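Showing just some of the chains, left in place.
Chains here go by letter, A and B, matching the order in which they are written, and residues are numbered from 1 within each.
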Amino acid sequence: MSQNLTYEKSSTNTRKIIQEGDFIIIRRQDASRLVQVDKYKAAFLGKQKLFLGGIIGKPYGSSFEVKGSDLHFVDPAKSRFLCSSVAIAEAQTRDNRFLVDDGKSQKLTKEQIEELKTGGVSGEQIVENLVENSTTFKDKTQYAQAKYLKKKQKKYINHVIILEPTTRLLSEMYFSQGPLKICNLRVDSLAQMLAMCNVMSRGRYVVFDSCFGLLTAAVLERLGDSGCVVQVYPGPGPTSSFRQAVYALNLAQEQLKKLLVGLPVTEAARLLLPPSNEVINHDKHVVPKITGDSKENSVEVNAREEAEEKDEFTSVVDMKDCEVEDKYESQANKSAKEEAKADRKAQRMDEQKIAKEILAVKNMDGLLVVSRHHPTNIVLTLLEFLAPSRPFAVFSLYQQPLVDCYRKLKDKGETLFLKLTETWLRSYQVLPDRTHPAINMSGSGGYLLTGIKVEPLQTHKKS
Amino acid sequence: MSFIEYRDLVKNGDTVLIYLSISNIYALKITSGKVFQTKYGALKHDSIIGKRYGNVVQCSRGWAYVLFLTPELWTLTLPHRTQILYTPDISLVILQLDLKPGKVVCEAGTGSGSLSHALARTIAPTGQLYTFDFHEQRVSLAREEFQEHGLGDIVTVQQRDVCAEGFGLEDIADAMFLDLPHPWEAIPLMNVSFRCSGGRLCSFSPCIEQVQKTCEALHTGGFTDITTLECLLRPFEVKEVSLPHLHLSEETLNKTRKISLESQDGTTDVKKEETGKINTNSLDDTTGDAVSFSKSNSKRSRIEKSMENVCEAEWAAVPSLQIPGHTGYLTFATFTHS
């Protein structure tokens, strides 16, 4: 028997509680969604309207039953049973030799079931009723009975789980909502970008992110409370959604200010122009509107209130989900709006100034690019700000742009370990006597180009 | 009409493929006087009779192609009475079983006949397919189909529980295909059915536990060259792809700055700004399309336009986003009589 280690137990060992204003992930079996907790405001999960008052004060990871539009806390042991039930219900068996249509064996009519539901009968009671009125339930094998039960439970017991957003959950959520939304950046590709770029606390990273800030959020999560991210965007100002996933992490505002600054890619490119040119640009662009004190590595911008311009990705809004009026919006008057607008602009300029100061040293620790634009020019430009011996990773939904980028980088001769890859991600159904790869899979997780920047070779002495 | 001999012109009684679009294809038995309703309106069977296969036929509000039905097209259109095998698996089964004209094959179970048609095609005109199914109705439906498809001489269908009784055939099979829930129960009964020169066997199972028991039974039963394969189709969409370039050269940057400076003074052209709080309710309502960029009328789009090339679209093969992840495991083995 080995001796046990002596170790200090963590002092912060309590369960985190859901609070008003938190960004949370609501997950049901078939869907998950990011919302901000607001007692007075309804959230939507698919067509289901939900009031979130009932979750405040409960620990993250809790399950809730949906009754009407309200959420009721569920005992953890019970919710666990339901989770495992889903796995079995989803199990598919190809052997349908004795397949008998289920539909005719139920004595309750659809109308009767609907009556029960609207009559406020709990999901569990409905399932019990269904079992009693099934003519075939008794004759089923034990396995088939379990399967039937779980299937019905899944249908009639409407549970959701409230989770604290993490890179994993955000990545899963965005991908399930439509992979193209995040350029098909699948979780395995994202994971590899972070690893290949050696993302860690105290590092300084350049991130070009066309996927709702998911990549930026993933890097920020790995910084802990020190390091920095320069988030580069294609337009002169960021899009309204450029930090959606970042805000979802519920980082303290001061922390975010300390870690994250934004910069248009054009401004980054200007830093590389001959000095004479650079000075002029600098003067004209750090406009006199700066209000906060701009210490190095600290942006005095209230990030959550930051100016955001509508872009093509958020301009298509499902009206259903926007019925509920924004409470701040309705409170705000015109002049306050104008003021806020000016503030945001100033703050953006402030961020830009700091970002340029950071980049100008050309000593960044990693570059991560997910772009809806062709990556080559972006990569060639931003690579200039990396210190030698630092890695980079470029992701694309398509293969050919990365072939082009590979070629240009190869020609330039300032990189080692250039690799173009894709990964296959397969998930498995593991159940007794029913184990096989998932019936459906993602056909592509995108392509990845990785490498390490080095100093260009001055002399070719190799014989 | 016969699956095993091409014909140039459509005859009354032929089963043909009607192609309206890639997602609207139908196997249709031509019966003089009948009318087939399509999304392009009525299609008179009589207007098809006498047409050359591969030609266009008229519907009342459009047109359709009439095609000769191959086993592969049949697989795409057949009525599903069970889950079926698809062409990637089917083609591998046929090659790995060494099938060719004249071979004798035993199949259990018949299912919806997707594999049976391809087997019959390959061993025709001199081979024989004996196919069995546990389910009576499926057997009679399959028998009818084989007859209608000109395979009556090649294929014999019978109701039988092969797991319990074996094929009931002696010294005849060159190859066997098993798609059974418990193939390991059937395997010890297979030996007698193989020809004295031996032959090949394939067992299809969706779950790995079935494969494990099958391989064990094959080992015990004296089979050799036991191999388990999985074959997955990865389709590509061939389309024009254009990623806009961002131009970051000195010249472009200077041009951009001018636009940027112009709008620095006035803010009127920044039409829309959001309030501070993010409308999280709209998080998943945007569908990102990586290819097309609709331009907003803000100053940003003016600058972006100046930086972006007129995109040169390239043709590329893009992997489909959702693909089948698993059909089943194919276990192959060789049988030699001792």
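Here, a residue touches a chain if its C-beta (ideal position, glycine included) is under 8 Å from a C-beta of that chain, and two chains touch if they have at least 3 such contacts.
Just so you know, these numbers come straight off a predicted model, no measurement behind them.
Novice: In the full structure file, how many copies does each labelled chain have?
Specialist: Stoichiometry of the whole assembly: A x2, B x2.
The criterion applied here is as follows: only the chains that are shown with their structure count from here on.
Novice: So how far apart, in whole Å, are subunit A and subunit B when each is placed at the average of its C-alpha atoms?
Specialist: 34
Novice: Considering the complex alone, what residue numbers of subunit A touch subunit B?
Specialist: 23, 33-36, 43-44, 93-97, 173-174, 177-184, 211-212, 234-237, 240-241, 244, 247, 265-266, 269-270, 273, 277, 281, 284, 287, 304-318, 321-322, 324, 326, 328-329, 332, 337, 340-341, 344-345, 372-378, 381, 396-401, 426-427, 432-444
Novice: Which of the residues in subunit B end up touching subunit A in this complex?
Specialist: For subunit B paired with subunit A, touching residues are 82-83, 134-135, 181, 206-210, 234-235, 241, 243-248, 250, 253, 256-257, 260-261, 264, 267, 270, 272-290, 293-296, 298-301, 303-304, 307-308, 314, 316, 318-326, 328-329.
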